[in-house]
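Omission of a single protein chain aside, the complex is shown with its protein chains in their original locations.
Then we have chain A:
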Amino acid sequence: MNGLLLLIPIALGLGLSGLGAFLWAMNDGQFDDPDGAAMRILIDDEGGSDVAA
């Protein structure tokens, strides 16, 4: 029983933090441009020194 007193809050806390992360990501626009995110990894110029690709 003592174990439960510790484990249940941990489980709930983990779940809540996952939910919080999801809601943050959605409000931050992380899911607005899934295709673009996949493309951007291919852009290799860093910073502002990019001329035309």
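Everything that follows uses one rule, which is that contacts are C-beta pairs under 8 Å (C-beta built on N, C-alpha and C of every residue); 3 or more make two chains touch, one makes a residue touch a chain; residues count from 1.
Definition applied: contacts and distances are computed from a predicted model.
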Chain excluded from display, named as in UniProt, from "Thiolase family protein", "Ferredoxin", "ABC transporter, ATP-binding protein" or "Cadmium-translocating P-type ATPase": "Cadmium-translocating P-type ATPase"
Contact set of chain A toward the excluded chain (per top definition): 1, 4, 8, 11-12, 15-16, 18-19, 22-23, 26, 31-36, 39-43, 45, 48, 50-53
